[in-house]
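In this view, the complex is presented without one of its protein chains, the others remaining in place.
Up next, chain A:
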């Protein structure tokens, strides 16, 4: 396996009024925090990597493979959104099971994997529950359980803890760090909270106005004082 997880080369996405441009290299096995003001292009960056948005120009390589024309489900990528990660009318076990077989053909071994994944995220006995009856944190755990059974080497987290209170966020960060140690996967995580970066990430991608402004190791990023946008984000006076 290549030691580079994601490489974006001259990627351009044109919208009605703006053009977003991305160039970056993410090393395999890292947790990368993705930050920037809203509208800076974080979600578009994720959409391009996950295959929800086709770039107008440039190449997206994941573990060395060119992704052009490859549908989202055939990329080595799992995605967890801020909300609506679960189909509300299907129970928790079914939602996780869809990660194993999108046509829900599950053998008994698969069902066991589903149970194990739920146990892993601390949701033993939640299999028959429907998503609307869960708390926000529990729903995000189910989404992580599904990512566990899908076992893809790249995990994209789009503000996964945004709807959670601070105590819950800390718990989820720990869970995520544990899962990362076990899986050895690469994680890109969009967040608005410097605390998430401090606790979790190895490096930080900071976006501003549709471009990747910096890509620094965590400690260098935290010490930066030279950019207004980053100062604003970190709350530096």
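To be clear about the criterion, contacts are C-beta pairs under 8 Å (C-beta built on N, C-alpha and C of every residue); 3 or more make two chains touch, one makes a residue touch a chain; residues count from 1.
Going forward, contacts and distances are computed from a predicted model.
Student: Which of the following is the UniProt-recorded protein name of the chain this complex doesn't show: "Amino acid ABC transporter membrane protein (PAAT family)", "Thiamine transport system permease protein ThiP", "ATP synthase subunit b" or "Acyl carrier protein"?
Tutor: Options "Amino acid ABC transporter membrane protein (PAAT family)", "Thiamine transport system permease protein ThiP", "ATP synthase subunit b" or "Acyl carrier protein" considered; the missing chain's recorded name is "Thiamine transport system permease protein ThiP".
Student: Among A:134, A:168, A:213 or A:229, which residue is in touch with the absent chain?
Tutor: A:134
Student: Go through chain A and note every residue touching the omitted chain.
Tutor: Counting only chain A, the missing chain is touched by 14, 47, 50-56, 71-74, 77-79, 81, 83-85, 87-90, 94, 98-99, 102-104, 130-136, 150.
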